[in-house]
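So the structure is just underneath, and the comments pick up after that.
The other protein chains are all here in position, but one chain of the complex has been omitted.
And now, chain A:
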């Protein structure tokens, strides 16, 4: 059995080069062949058309003479064989696809044949009587033929659709395409009959239109994707890893654009167009005592004054149930858009992740192909810049050397205790830093609450919180990097730790901030009750005073100036303002960092270099590198803040869109102007989904507080679209009760019943459990398959070792290959001797033609009787082109990797 298999593989191997050569040589033939393939049917069909009219009149599907059938079949055969030829050709070029196609076609052919034979029988019965008529109807269409034609047309269509996937030369592709199109054009119309024909023609026409539309749309869509050239420029200078940041930024921009248009289209613009104007009601007016300073620059920069009472923030919106002529339900729309924002983001992020995982293909975890991947996939074809190319060369060399070292000595164990101690120390320090930063933020937020009750604060005191948070975000990562040097991890692992720590820092800061904010909100809620009473009291008093002062006036008193009414604190707007301020200061810090850390540094390095004692460009400060992980994390956290704040400050999305837009241009400029390519180039593709995962986590974490506030905190009594309601989501209940028919209300009542919800949740949990176990099972099956493949491979290798000595013919054939001839034979023979003698079980690390050698050696240990032919070492048998020098790693090579 093994021998058989062997022969097969050998045979395949032997055939392949020949086939390949033929394939290459036959490039010109191919065209002719296909011409021949297509000629017969074309001619025949043309005739068909001519006679079709006659045939239709006679309604003669059944009495088609046998002769024609025979002819038909003959022709069919010719065609089929022709097609087979074509198949083989394409098979040779791309074996897999070809095989598949052949299978499909084979089946199709069988069917055709069946049909044909059926027809034959039928026709035999009939034909005896009407031989005379036969000539006239010779060319009419039979069902079978129709089917065949249809199939062929379909096939051609498929070919047209997939032609770009064929590894052919363009000339051939164009030719085949043209022929296929002509074929389709010619015969598509001939298909279908009577009534059906019209419909079919219509369908075909629509199909064509649709395809054209699709193409135009595709053209339009790709022309809409912005910054393609900018990204290309960055890519060619810095490789794919830096570009991946910009692609991520672009993706983010797209998503935010959708969120922005959702919010502005459904909430902000309706309110501006149809809602009450500014100054009409208290929530839309600046209070009297603030009016003097409301337009001051410093006040506006703090988003107080006119900013606070504008459409940008939650408080401005009115709780009128419907607004304008269109009866637009603004409060409902506000809530739904708030939820929809999260829904859309979740959907997009998860879909992108799934797509990435799908495209990503290999998991890359199993280090099965370490060297092969390094060899074949490490060059970044995007690089179009000499300096980057230099760095890439260097990094590839380093990575090769690293793997060689790894391979040679798996683990060097020097002072493991010291290292362990250092790592523990580092982690301790980092935990301290994280705790410290959390406490600092808590402290600052508390202080800012105190400041809120004081007057005449300095600029710093007003913005303390934002400054501290941004500074922490700036200093923390640097601190971590310094501490991480204690650990001496492999750079790849170090990067992961670093990312995780920065993530923890940001998250901790964000959540401390949130907790402190909740404290503030709670205190405001308490405050609100008393103000509410005061406010109502104030209004009543006003009316009482009015009637007391003007006892004669019986009409309604003039309304109070909205600026004078006592207001509640409106905690929602406060939260919104906090988030907007945070975002703004984040933007400022990011941009300033780039300006100072990159641009100024680059300027200094560039121009002071002329008059400095050491080489600034090569030495210490040098130019900055683009910090991919930091930038991506910054972007992700910014997005988290947007998600959290967008509900309370609809304008935040607009700010964010502007931010992303400017930062695209700004960072593109900065990276091209001030940064140098990375010395260590890291992989971007794999981390893509990692970033997406971070985004998803952040999304979830920012969902929590928002949902909590919507579900459990009472909205302010005098501001925002939900004022006057117990809870924000009451607006949905209200809509159900008032706008939908009654049975919907009862239906929702049932659905909201815990008796229904709990089983539903249970069901979902069960489904998750089931899917989880199924995926587990698949994973196991996968592992099993992998193991089997590994075993098959090992077996194959072993067999090859055993066959090595016996199958001389093959060996000699191989040796005759020209590029092996020049390897000096004596050297190798000699080495074989000493290898075999020295350590038969150890894999020679660096011996020339090691594969063979190693096989021979292991063969020697496994099957001593076969040693004879090996040591004989026929003269010109040089498997490797390099003359083997006994290398330093030889003999002490790695332990056999898979056995």
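Here is the rule we use: contacts are C-beta pairs under 8 Å (C-beta built on N, C-alpha and C of every residue); 3 or more make two chains touch, one makes a residue touch a chain; residues count from 1.
By definition in this document, contacts and distances are computed from a predicted model.
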* **Per UniProt, the name of the complex member that is left out, chosen from "Calcium and integrin-binding family member 3-like isoform X1", "Large ribosomal subunit protein eL6", "Septin" or "Sorting nexin"** => "Calcium and integrin-binding family member 3-like isoform X1"
* Asked: Looking at A:210, A:373, A:443 or A:708, which makes contact with the chain not pictured?
  -> A:373
* Which is it among A:150, A:262, A:382 or A:525 that touches the chain not included here? -> A:382
* To do: Check the options A:150, A:177 or A:353 and report the residue that touches the missing chain.
  => A:177
* Interface with the unshown chain - residue positions in chain A -> 6, 9-10, 12-13, 16-17, 20, 94-97, 160, 163-165, 167, 169-171, 173-174, 177-178, 215, 218-219, 222-223, 228, 231-232, 235-236, 240, 244, 359-364, 368-386, 388-389, 393, 396-397, 400-401, 404, 407, 683-686, 793, 796-797, 800, 803, 810, 814, 817, 819-820, 845-852, 879-882, 884-885, 887-889
